[in-house]
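Apart from one protein chain that is not included, each protein chain of the complex appears where it belongs.
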Amino acid sequence: MDWMMILKAFVVGGAICVIGQILIDKTKLTPARILVAYVTIGAILGGLGLYKYLIDFAGCGATVPLTGFGSLLAKGTISEVQTTGFIGAFTGGIKAAAGGISAAIFFGYIASLVSKPKIKKQ
Amino acid sequence: MKKVGNQSYILNKPVNIAATASIVGPKEKEGPLHQFFDQCLEDEFWGESSWEKAESKLVKEAVSMAISKSGIASSNIDFCFAGDLLNQCIASSFGLRETNIPFIGLFGACSTFVESMIIASALIDGDFATNTICTASSHFCSAEKQFRFPLELGNQRPPSSQWTVTGSGAAILTKDGTGPFITSFTPGKIVDMGIKDANNMGAAMAGAAEDTLIRHLTDTGREPNYYDVILTGDLGYIGKDILIDLVSSKGYNIKDIYNDCGVLMFDKEKQDTHSGGSGCGCIATVFSGFVYQMLQEKKYKKVLMIATGALMNSTSTQQGESIPGIAHAISIEVL
Partner (left out) sequence: MKAIQSKEEYQSYVDAKTPNSPILKNCFNAFWVGGLICAIGQIIFGLCKSRGIDETNSYTIVSMTLVFASAFLTGLNVFNKVGKFAGAGSLIPITGFANSIVSPAMEYKSEGYVMGVGAKMFTVAGPVLVYGISTSIVVGLIYILLNTQSLVLI
């Protein structure tokens, strides 16, 4: 087990979340807007080829936050463009991120079948 | 009924409040007023399949409880005035569709309860009705679903947010009886203070409450201490502070006799309700439970209830509109 990498993931991932927390508390952005901002910034940084340095440094500390999801979309697009050309701009992104998206939709559907929302007791 | 000043009315013959009923949810049960409510639910579904159905049941049960307490046959009730927060007021209309009482649906956001009492007492005073029923309801879960986020979304509520009360209050107003009595009222104007933050309703509505309160006092020539207690519903902690400031800037001191239903409803520290309670059901249940009992026991003899409402919906918020406020005042006295 690479403990150094786990520590780096912890610190970088935590720091990315802190930026989000400051946005929540200091601006009146809703969670949806913050997630949209993160995914867009991630896709831009990924497109510029900058985000991969953060991934090389911190591993899941960079891929697990939603900026990582954005950069994955951009990275997938670019590599698909390289192999299949123009059509790749439209197929690459979702292809690369398919695992996460499909899992969220499927598990979300299953959870809605078996579970009912409950009031926050606190 | 005669008009005094710009927008206040004094009833010729005070209107009797014959009976009240209040039903609240499980969180309200843990609050400081729980012993005043007629019924506290154990869960927010109340055996129904949706929160909307549960809210309709709250209305239905509160109304039938108030009717049976008053001893008046429901065929002798001339009007039912009701309102809630759900789109097109379905909690009231679905809850009351089997009552066979002429129904008038109202929307005044959280001011609905006092709005309904104003209309009912004007009709009774003018001999257009003998017995009426007034009711309003809200449900935390159905309100969150409609106005905010899904319950299971892992978000944080800002400190200025208020907690929608799950509950329904109903009052039977009659021509004759032994009191407590509605003696005068001041319907409010729409006041927009330019607040756009839907998580700070207290601040958005405080201006309307100030306008109506000052209007009521000037029109009737009364000082705040004419009343034993002035209650707003539901400005919450922040709105309450703001109202005290706003009113003091106009030269009135209400600090010692003033409170807010949203503040009374929950224990802020223990229940983590941030700025306090809100929703149509808040003032409706606090009045029907707590205030009515205080009046019957003559612990309060003169009460001014000012119900405040934020006249917005989720579309107007998304379009960046500011939140207009409304406040209606009604004075209730033991004669």
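Letters are used for the chains, namely A and B, taken in the order the chains are written, and counting of residues starts over at 1 for each.
The working rule: a contact is a pair of C-beta atoms (placed from the backbone, for glycine too) under 8 Å apart; a residue touches a chain by one contact, two chains touch by 3 or more.
What you see is a predicted model; the values in this text were computed from it and never measured.
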item: Selected from B:Gly126, B:Pro150 or B:Gly221 as touching the chain missing from the view; value: B:Pro150
item: Sites on chain A contacted by the missing partner chain, in the whole complex; value: 1-2, 5-7, 9-26, 31-32, 34-36, 38-40, 42-44, 46-47, 58-61, 63-66, 68-70, 72-74, 76-78, 80-82, 84-90, 92-94, 96-97, 99-101, 103-105, 107-112, 114-118, 120, 122
item: Hidden partner interface residues of chain B, rising order; value: 49-52, 145, 149-160, 193-195, 200, 203, 207, 238, 241-242, 245-246, 248-250
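The rule is short, and it goes like this: only the chains that are shown with their structure count from here on.
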item: Footprint of chain A on chain B - complex, ascending; value: 26-27, 44, 140-141, 149-153, 155-156, 197, 199, 271-272
item: Chain B-touching residues of chain A, taken from the complex the two chains share; value: 24, 28, 31, 117-120, 122
